[in-house]
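Encoded as structure tokens, here's the structure I'll be asking about.
The other protein chains are all here in position, but one chain of the complex has been omitted.
For reference, chains read A, B and C in written order, and residue numbers begin at 1 within each chain.
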């Protein structure tokens, strides 16, 4: 059991899966000798050669379309989108095509492909290196979407994604890459897609969150504990399908639901979590279903001052906890 | 005051706006001599010539990218996406680019462009001529999204879209094009973007909906009236920004909220409406916030039997009304 | 081209690499395709088939293209106009009709999709979506997998002139060119993308001329000429199997009918343009070629037509009587093992 960063867990997992299974290949921009701009693929081309670690032309639609074609012909491609902000040209191949391969062929074909998408802000990325892009993927039947926030989950969910016989979008928060460290067992394990996890049990109020905000929420929960509030923190981990059972159980048990996200709130993951709770837990709640997110402006300013003002922070989360707890 | 179909209202509105303002141009696939596959642009090229009514190559990203470029250089382009299912290649130019022109240039530039997108099912379109694509647009700050359901609203909102100095996505439900008729004043009028409308006042329960489902909901409300239930039907009309005030006022007043949509429910417009109600109306509700939509499968089967099973219908809506009313 | 080919056939009773027997066989498929295609339009007019795109005018190109390939190992990424190609690849008329009539036993997609969409259970022939040009990067990916596996298979991807404008087409050809993939880009250029004529689609005359921008050969052929198409395809297939990379083939054809059953091409084509097309009907051209080459007599021709008609009638009767799908199956195959891809 070694302590690893998130990015190292991602890299080691790909290394291990590529060793285990010849059909696993990696493709994307700068994934070869550069090792990826975040070094997620560092050393892979040296280990597996240019046939299995492919530096593609700068063209995301073809990265995903080629991955899809290779997937239906026996490969298990892992496509890397360099930054989430650049996934938009590939939407047609992912949302339009990959999601419907199995359904549209009545099961004759399937597409075992993984798309890794580094996303999120707080990295001085400005409008085009900070985006959260989960909404459309999480909306689309036929796709699975995972968003691990810890090195342990990054490995376990990436293994599940690679071995899945259907397309999986893996959202990796860029800010967690080197910030978050944790123990990662060396042996093989996987985490089933579709399971949320209670990362901190509590009884007074439930926070539902994912990605970087998990860590901020855990910090806020610690701070709240100091004033005697016992806050539960649920890490959604999978954004499609959402784990309705765990969500509903937690909200019903604590009676108060606070949903935290970095993405802008309108029509988002937090909307869906709120809708699930509003439908399933109505009679058990004793406070409004509360959401905390950034303002409805394009995410997110390059200015460090404004970036900090844009992002939810442990302090803002603590405020929201206190406000909701008082109701 | 003439009775018109939705498609005729759309066509007449473009005709009038193009006469009024030389900078309004139309571009898209088959919008010229073919008059558009739904005939929304019928007669326009004869009236305004090939310079202002442009039959583009089959390439949606460039249709929207060219419209954007023309918009920042003095034109008011109306781009037509032939079917909503084909908007995915243009996401980068719309969600990635157009939405942030004003913000990203700190107001130096702006993009007065309209994108008309015929969407929706119940037309035997199968997986690739039936899609609802509102989620991502409605999530994106910097875009406005309207979804008129009647000829009157189609005209009033299209006028607002064309005259807006920012990008507006206009969602026109294909099934309403010829199905829905209504009075349309000949004179100039516009409907502000961002206003929902109570299409049927009621006191027992509020339905929130848009598009084709407005009409099914109105039918269901009539049926419910026969058994003494007084159902309010709120037409959202604008999907970004949602009219939180009207939504919250109605839900609080009737105490029961039923959200109906044709799009698959997970992470969707109905989620956001539920979230708004769950946050703003919590203490006024006397039943769970209920959603009715299709199953979470790729929308939607070509088989007429399965298509009918997929879509919400007046009967299914009536069931949901009765169930919620009994709580 | 026909003329030369014709001559060689006179001497050897084979034409190029095609024997006279095979030529007659191809003609038989073309005629069957034409009858079935006409039937489908009729079924649409009767309100039984929701929509149909026709291959009328494209038949010669499609049979000749498939003839140069090996269905036991090759991959075919078709688009909605590959009606004749599907028959040439062994799809039965009944199977085709199940798609148009949205019957339960539809082999490609179980009535979830438009006809000719989905995947074939016997041949590696598929068409995931109706979205123009998405199949081109996918084809590059299929071919990439074969290259990695060291397989001998060739991937053939079909598209129209309209599809050439899409960004995906460029990206696919570029990727295939970089990796010298065993893929053949086969463009059926009928000069129209629905109503938009070639001159509004591109500033040049020939799609094939773009191949040089990707580092592989581009060939333009007369798509009504079975021999010319077959020859170009054979060279491309040889090249691909030898590991020398892609070829772009552009076959010039006519779209004899409107874009689909929903279209009316008199809105945008001149009477003269429509009139002139009939000179380029591949069925008459092929019939004449065979007759001039002494490969077909008038009475043989008649019986080919009669048999095709019988076959189509039989298939129509069979399929018409078959059941539609029930509701429950619509939940299958969203994800592996799922009868429901829902949120739970």
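Structural remarks
Here is the rule we use: a residue touches a chain if its C-beta (ideal position, glycine included) is under 8 Å from a C-beta of that chain, and two chains touch if they have at least 3 such contacts.
Owing to the predicted nature of the structure, the values given are computational and were not obtained by experimental measurement.
Considering the entire complex, the omitted chain makes contact with A, B, C.
Within the whole complex, the absent chain has one touching residue among A:20, A:34 or A:178, and that is A:34. Only one of the listed residues, C:135, C:155, C:201 or C:261, touches the absent chain: C:201. The residue touching the chain not shown here, chosen from B:8, B:80, B:97 or B:235, is B:97. Residues of chain A that touch the chain left out of the display are 29-30, 32-35, 37, 55-59, 61-62, 85-86, 88-89, 124, 126-129, 265-266, 295-298, 301-306, 309-310. Residue-level contact of chain B with the missing chain is found at 25, 51-52, 56-57, 59, 61-62, 64-75, 77, 89, 92-93, 96-97, 100-110, 141-142, 144, 164-166, 240-242, 244-245. Interface residues of chain C with the unshown chain, by the touch rule above, are 165-171, 174, 177-178, 180, 199-204, 209-210, 212-216, 245.
Convention: only the chains that are shown with their structure count from here on.
Chain B has the Cα centre that lies closest to the mean of all protein Cα atoms in view. Look at the CA centroids: the one farthest from the centroid of chain A belongs to C. Rounded to whole angstrom, the centroid-to-centroid distance between chain A and chain C, based on C-alpha atoms, equals 41 Å.
Rounded to whole angstrom, the centroid-to-centroid distance between chain B and chain C, based on C-alpha atoms, equals 37 Å.
Annotation for chain C: residues touching 2 or more other chains are 109, 112-113, 117, 129, 131, 167-168, 334, 341-343.
Of all residues in chain A, those that touch two or more other chains are 61, 89, 92, 96, 100, 103-104, 141-142, 240-242.
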